[in-house]
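Everything below concerns the one structure shown next.
The complex is shown incomplete by one protein chain, all other protein chains being positioned as in the whole.
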Amino acid sequence: MSTYLVVSLIIVALLIATGLYRVWAGPTVFDRIVAVALVSVNGVVVLVLLGFVFEQPVLFLDIALGFALLAFLLPIALGRYFEARDDGTSKDGAPSPRARARPLGVVPHGLIAERGRRAASRGVARSTRPVPPPVPEEGAEAFPDIPSDRQRLEDER
Amino acid sequence: MIIVANVLVGAGLFFLVVSAIALLIMPDVYTRAHAVAKSETLALLLLFGGLFFRPELTLDASGLLALVLIFSLIANPTAIHALLRAASRSGALPWTVIDQRLADEELRGGTS
Partner (left out) sequence: MIGAYPSVVVRVVCALLSPFILMFGLYVVAHGHYGPGGGFAGGVFIAVGAILPRLTLPEELAYRLVPPAAGPLAGGVGLLLFLLVGTLPLLVGGSFLDYGAVEIAGLEASRVRYLGILVVEAAVGLAVFGAMVLIVDVLTGKDRP
């Protein structure tokens, strides 16, 4: 039982709490998954340090290795889910349903949200915002370029 | 020996703390994931490398520790890469300076 390792164990456990805050508050779903990746890495570190504190490293390292393996599957599977299948096109070249769906990650961060609130308070109706370009016809590019933020700001004026 | 272990574990802890703070204060998903992927991987390398010098480590435990280390070094960046690729394909916008300047102007009620 080493005091140094116990103190570092407590520090890493506190870092897990900060990661859990990002899981709770993350604006987009990808922020949450990245935070879950950090939490799982810190969990592996906690398990390894626990093994050294209790002086039973083999027992806890088995658990840590299994936990690391299972934590590896989660981002791969979720990335698989959010990724457009087969580069956005099915076999006949048409855009897949995922490519046609509304982009998931477009959640405004703080400044943009504040700008939106200011615009709403000035009486600018949200519906005057131009609608996004229509779904490309077959044969068109599956992922049209996302308009830049400057483009969106100028469109809004 | 124990001093080397303590120094390496302390360095690893420093990088773990850095990546956790970066996860809290960075503005968008790309910078946060950057912190998690690179800093955490370096922290794991330093921390587990330091644990190799601890006296509690037996021979079979050192093999398992090397397995955990190698697996984490390979798997952690790959997982973040898969996530960020999916995020970019789903249209998550990066945080830009131009964006912030325009938003500041608009907050001051300037140009429009």
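Per-chain residue numbering starts at 1, and chain names A and B are given in the order in which the chains are listed.
Criterion: a contact is a pair of C-beta atoms (placed from the backbone, for glycine too) under 8 Å apart; a residue touches a chain by one contact, two chains touch by 3 or more.
Everything numeric in this text was worked out from a predicted model, so none of it was measured.
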*For the chain that's not shown, point to the residue among B:6, B:78 or B:96 touching it.*
B:78
*Could you please point out the chain B residues that touch the chain left off the display?*
71, 74-75, 78, 81-82, 85
_Residues in chain A touching the chain absent from view_ = 58-59, 62-63, 65-66, 69-70, 72-73, 76-77, 79-80, 83-87
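Definition applied: only the chains that are shown with their structure count from here on.
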_Averaged-CA centre spacing for the pair chain B and chain A, given as whole angstrom_ = 14
*asked:* Applying the document's contact rule, which stretches of chain A touch chain B when the two form their complex?
replied: 2, 4-5, 8, 11-12, 15, 18-19, 21-22, 28, 30-31, 33-35, 37-38, 41-42, 44-45, 48, 51-52, 55, 57-58, 61-62, 64-65, 68-69, 72, 74-76, 78-84, 88, 103-106, 109-112, 114-115, 118, 143, 146, 149-150, 153, 157
*Spell out the residues on chain B that touch chain A in their complex, using ranges where they run on.*
6, 9-10, 13, 16-17, 19-21, 23-24, 27-29, 32-33, 36, 40, 44, 47-48, 51, 54, 56-58, 60-61, 64-65, 67-68, 71-72, 75-76, 78-80, 82-87, 89-93, 95-96, 98-100, 102-104, 106-107, 112
